[in-house]
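The structure appears below as C-alpha cells.
Just one protein chain is left out here, and the rest sit where they should.
So, subunit A:
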Amino acid sequence: MTAFATSIFHRDDPKKQNENIHIKFLNLSAPAPSRPPPTLPTAFRISPPRQSDIRHHTMERLSLNESPAPAPRTPQQNQQFSQNALGPAGPQPTGGPPQLPPQMFTTAAQLLDLTDKKLVLILRDGRKLIGVLRSWDQFANLVFQDTVERVYAGQLYADVSRGIFIVRGENVLLLGEVDLDREDDIPPTLTRAPFEEVFELKKKEDSKRKTGDKKRYDELQALGFEPEHSGEILF
C-alpha cells in the first residue's frame, strides 16, 4: 500500500522550526482528517535536531484539503513524482487559479475510491463480473473477492459463483460502482434462467456474431480497410 505513497521532505523556515516529525499515511479506509495530524510525543524524535537540519517528514495523502508542500527533492523522489504527479508539484507562488492537487490525478486516487466496494467489472472478452474490489496497482491489475459472473444471452441471464479473481490490467474494460439501492432493479425484459440454458444460448449467439464479424472484416479488407482493433474483438 505504501508503495503508492510518496514522501516529501522539506526544510522549514528556521524561525518557526518545529522539531517534531509528522507522519501521515495514505489511508484506505478512514477519511482523511482536514486538520494537521497531532504532533508525536518527544520520544519519537530521532535525534536532537540541529538548527540547520530540521525536517518535516510527511507522507503524501490523497485529500483535497491539502496541497503538497514545496520541497527540495532527491532524484529518487523526483522519479516518483514524475510517475504519479504530472501537474505542478506544489502550490505556485504566483496567484493563479486554484488547482486540484496533482495527486488527485493518479490511477491510485481513482481506484482508491472504489476499493472495498461492490463493482461490476467488464473484461475485454465481454465477461461481466460482480464482486468486491480488494486490491489493485497502478496498471489496474485487480483483485476481486466474492465474484459472481453474470452471463447474458438474449433476454435471459444467469449467475455463476466464481470466488476470487486476479485480473491483469490490460483485460479491464471498465469498472462500474454498483448503486446498492438499484442493484436489484434488473430490467423487466430480462429473466433469470438456469446457467446451462443461458450458456447454450450464448454460445450460439457468439458463433453467429463471429461469422458475421468475419464476413464484415473480409469485405472491409477487400476494400483496403484495416479493421479497428484487428485481431482482438471487444464486446
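In this text, a contact is a pair of C-beta atoms (placed from the backbone, for glycine too) under 8 Å apart; a residue touches a chain by one contact, two chains touch by 3 or more; residues count from 1.
The rule we apply is simple: contacts and distances are computed from a predicted model.
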item: Complex member absent from the view - protein name from UniProt, among "GPI transamidase component GPI16", "Ribosomal protein S35, mitochondrial", "DNA replication licensing factor MCM4" or "LSM complex subunit LSm2"; value: "LSM complex subunit LSm2"
item: Identified contact with the non-displayed chain, of A:173, A:193 or A:220; value: A:173
item: Sites on subunit A contacted by the missing partner chain, in the whole complex; value: 83-84, 86-87, 100, 104-107, 109-111, 113-114, 120, 122, 124, 126, 128, 140, 150, 152, 157, 169-170, 172-179, 182-187, 189-190, 228-229, 234-235
